[in-house]
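Only one protein chain is missing from this complex, and each of the others stays in its spot.
Right, subunit A next:
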Amino acid sequence: MDILVLGMVFFILLALVIGVIISRVSKSSKLEEELREEKELTHAIVASMGEGVLVLDTDYDIKLINPQAEKLLETTAKEAVGQKWAEFVKAYVGDQEITFDKRSSVKTLASGEIKITSIGDDHYYFTRSGRKFPIVAITAPLKREGKVVGVVKVFRDATHEKEIDRMKTDFISLASHQLRTPLSAIKWFTELLLDPAAGTLTMEQQGYAAKIAVSTDRMVSLVNSLLNISRIESGRIMIDPKPTDLLELVESVISELKRKMDTKGHKFIINTIDKLAPIPVDPKLIGHVYANLIDNAIKYTQDRGDISVFISKKNDEIISQISDSGFGIPVNEQQKLFQRFFRASNAIKHVTEGSGLGLYLVKAIVESSGGKIWFKSEEGKGSTFWFSLPIAGMQPKKGEVSLDS
């Protein structure tokens, strides 16, 4: 009897243990299956993406390449995996090869930040068969438990976009140049009309003709802005860096704006925290940035306001700060400030003229110089704009055109 009970208890226990083991085993095999399915799905997603996908490790070795990237780069996974990415596929800005430390993957790995390469950046890949094609790309850090363990790059062939972009730019350029002929005729005949040599106009007629002259000049400067934008966007603009003393550059810009500033009775202060060594920038491009920001400060500040420029050094950047005590930018419009043709609602009330192209162009210049632009503003109190330039300066670039030509 005892033995029987003992045997039964033993049997029940055994069954329980086996049951637990079986359920564990089936659970773990289910987990394994789920894991496998997920892995297959991830693999299928990466494999069927229309964009090229690359994964690099912290040594910039290619860890993964998807079929679309194989196709675009004219290679195979077998050939590519394990290769040094920067050597395997050369990258260019325009016709200039991008040096190792300027490659997006290197920058992303160092900073842990996402880097977006858009059509305006004019980036190209060079395959080993010699095909060069424009790309747009997103380079993101691959993070595991908060640590950057590599880089994921998603890119695509932007040949078609490049072509459309070029056509758009060519059209703007052509149309703007065409507009200059009738504009010159209006400008010159208005000048002749206002000249007493052509006979005397009544005061009223003179007033009308003077208004035609002012409007024509506005149109001329609008055409210039459009042309400048098409030049920057096309990437055809030449960048000719020269060692430049930024303080002197601001002073030369100010001398042109001085009359405007005096008319409005503004107080102007220019300052720099330490002696700045000249940095290699294109004085024409960066001069345009200062001129535009200071001109805005003059225009959008009530008479007898305060305007200041402050240049300082922070790590490996030069920061320029342009402040005013002006109208400010309404909070709900601030995110649109750098958009093409945008003008703040209070700015339009105070100053009717203006194209809404100035800051758009300024941002494009700063970013193409390797810098950033940002601002703080409060309505009724004023605005402060900052822009940074790398202390190493701008990269020279051959081009067919320059600003204001």
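Heads up, the rule we're going with is that contacts are C-beta pairs under 8 Å (C-beta built on N, C-alpha and C of every residue); 3 or more make two chains touch, one makes a residue touch a chain; residues count from 1.
Assume contacts and distances are computed from a predicted model.
Matching "Substrate-binding domain-containing protein", "Response regulatory domain-containing protein", "ABC transporter permease" or "RNA polymerase sigma factor SigM" against the UniProt entry of the left-out chain gives the name "Response regulatory domain-containing protein".
In the complete complex, the residue from A:95, A:195, A:262 or A:353 that touches the missing chain is A:195. Set against the missing chain, the residues A:64, A:254 or A:401 yield one that touches it, A:401.
Screening A:64, A:81 or A:220 for touch with the missing chain picks out A:220.
As for the chain not pictured, it touches subunit A at residues 177, 180-181, 183-185, 187-189, 191-192, 195, 197, 220, 223, 238, 399-402, 404-405.
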